[in-house]
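Every protein chain but one is kept in place in this view of the complex.
Order of writing sets the labels: A and B. Residues in every chain begin at 1.
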Amino acid sequence: MSAITYAPDLVEEAVLLAERTLAAANARTFRRERNRVYDVAEPDQREADFRALHLKWFARLGLHQVIEQAVAARARLLDHVSGCRVSRALTGREEGADLIGPSPATARTGEGQPVLALRLRPASLLAPEPLATLLAHELTHVADMLDPAFKYERTLPASDDGPSADNILRDRYRVLWDVTIDGRLSQSGVADGRMREVRRREFAATFAMLGGEGPRLFDEWFDRVQPTHPALVAFAQAPNGNARTNMDDSGRCPLCRFPVAALDSRPERLSAAARAILRADFPAWRPEQGLCAQCLDLYEARQDEIVAPRAIG
Amino acid sequence: MPTVKNWQLGRNMDYPYDARYPSRQFAFVFNINRCIACQSCTMACKSTWTFSKGQEHMWWANVETKPYGGYPQWWDAKILAKLEEANPDGQVWGGKPADGRFGPYGTFEGQTIFEAAQRTLTSDSARVLGYLPTDEEWNSPNIYEDNPVGKRGVRNKLDETGEQLPVHNTWFFYLARICNHCSYPACLAACPRKAIYKRPEDGIVLLDQAECRGYRKCVEACPYKKSMYRGNTRTSEKCIACYPRVEGTDPETGGEPMETRCMAACIGQIRMQGLVQVAEDGSWAEDRYHPLYFLVHVAKVALPLYPQFGTQPNGYYIPPRWVPRAYLRQMFGPGVDRAIENYASPSRELLAVLQLFRRSNRIIYKYEIQEGPKIYEGSLHGRKVELYNDTVIAFGKTGREIFRTTIEEPIHVRSNAHANSI
Partner (left out) sequence: MPYDDPEPEDPQELVGVELPGDEAVTREMAAAFADEFAQLGFTRAQILALYREAEYSGAHQAWRLLGEDEVARIVDESVGVWGRFTCIVTDSPDRDGEPEPLRFIRRRS
């Protein structure tokens, strides 16, 4: 693999943020060198000079070190990518690692290799410990994608229930994959002990339909040594063990039958009047079955419709 | 550090430079009661000054939804928190409002961003307490209004109906903002290159692009976050108060000073901008029939935005009368109660001056009222109201009349086609 390349805007911003941590004399030297570039009249030359200057200080300040170490620690991964590019993320949610270009499957067979793309916020480069944790997690995603035993597929099975069901499946898959990754990192001592609790909360929120079985199933996934993509997909599609290929009933509103991420757990919020209207439409419905937020809104609004004209008189 | 007089705080304060005042000062009044966040001002500014490459994140003029919104995100909450941290429980007002133009809101007993910096910052170059917003905070001009977040645990997807937001229970309002062209600019104080200057003729604060070397100290220092860094030129930029218009060099007015683009574009008619006379001590010189002087110092309905920061900002706001007072006092100081009382029960002269808003794009230097007969007397929302058919005349820089307003009862003309209709 060729060397890691860094996007100029990431490099520059990281250096500018790191400037405030420099000793006064160093900071003066940096500014003296940088101010001189403003006087270069030719725009392309000036831009090139700025980039060179910032890259020099980027290296001098060691802002690349955590990334280099994290990538070097995945030596086998490097055999399957043609390069590694690090670019600037604007938000924390954008941070991560991915493979771009040819699919991981072809990379495994050696027919053209993808590029390892890392997106990081400039400020993240100034915090070595959290950055190392983040990279360990993200590079495990990439390692899984490249591992033949994981059987990764870029696209998840499409649902007959439309895009909202696809979104729910993707979210469940993401949460589950994160759980297995941090489980493995915890076992190898890379992730700290608090990660189990963070992932447990996320799992509980996403798989609320599991009820009392949730904690046991979470432990099973967190401690799993060799998860596979098909196993993750199967569980995300049917968390309760339902064999149907599409969304199982636990993810549907009992009233409108639309797939939802979570049912409203507070059907008691419905007023007696709204509940009466609901019961007229769905005599068999019981509050403990729950309902989706949209249905809850609908029946509240229907109740308003009856009340409002009376108020207007 | 030199000492300067801050009339808004009713006391002297520390500032890195000696006081020097312009002969006139760019100032404006926004009537928040009227703002509907149409963003016409925002787009007028954007399409005039910040449409180029590298300026994508810049909104020199913006309108944010309070209490949730902010551009950059949390700008005011963050600097207020820093001041509170520097001076716990000490950011309070005391004293009595003065009758004159110095200290009309009492005395601020807490610390300004300049004073707090001396106690909390050690670096020689850190003259102002501030912070550098992140990319993420600059990313959305009115986050939570235009970008409701997604559901917990759902990544990269907005909640389509916004139900993640709590219901806006009973109140919120729109805060329109531009650079305040402060009398004691924090950006100017912080610049290590002295690239920022205040013009002696109109007090407009400008940033010399040839001198700027992108230290971003101004971005960090401005408590209102109205100085912004441009990545491709590696310089900071800020609102220039449309100075060619204010100078009268826009051909439209034939040499007469003209209000800025954001003012002229305001369809809600909430804005008035002018140039007020400045006294030797930096307070406003008496100019009884200047509309801004009247609103700020006579009617006392328009208040500075976060005066406690200490920069003596020149943007004034008629506070929204429905918003809980504690929130407004934090934002506009202790003058809020009187301002709302005076606005809710407007005097005859205030009603007349409010008629001057957005009737012309020319800057008004003086008004005159020719009293007319009383045309209505009654009550409105439990308060007494009297209306007069007064004629209000606005004058420009040269003393020539710009326009006049009168009041007329509507006349319904019966149409020929429908002779019996009204």
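Convention: a contact is a pair of C-beta atoms (placed from the backbone, for glycine too) under 8 Å apart; a residue touches a chain by one contact, two chains touch by 3 or more.
Just so it is clear, the structure is predicted and the values come from calculations on it, not from any experiment.
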Practice problem: Among B:Asn33, B:Gln55, B:Thr112 or B:Asn180, single out the residue that touches the unshown chain. | Solution: B:Asn33
Practice problem: Looking beyond the chains shown, say which of A:Gly112, A:Pro130 or A:Pro230 touches the absent one. | Solution: A:Pro130
Quiz item: Among B:Arg193, B:Arg321 or B:Arg338, which one is in touch with the chain left out?
Solution: B:Arg321
Self-check item: Sites on chain B contacted by the missing partner chain, in the whole complex
Solution: 33-34, 36, 67-68, 74, 144, 149, 152-153, 155, 164-173, 252, 267-269, 320-324, 327, 354-355, 358-361, 375-376, 378, 380-381, 385, 387, 400-410
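We take it that only the chains that are shown with their structure count from here on.
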Self-check item: Inter-centroid spacing, chain B versus chain A (mean Cα positions, whole Å)
Solution: 40
Quiz item: Across the complex, what residues on chain B touch chain A?
Solution: 134-136, 139, 151-157, 163, 213-216, 231, 234
Quiz prompt | chain B partner contacts - residues on chain A that touch it in the complex | solution = 9, 12-13, 16, 31, 34-35, 38, 50, 88, 90-93, 121-123, 167, 171, 174-175, 202, 205-206, 261, 293
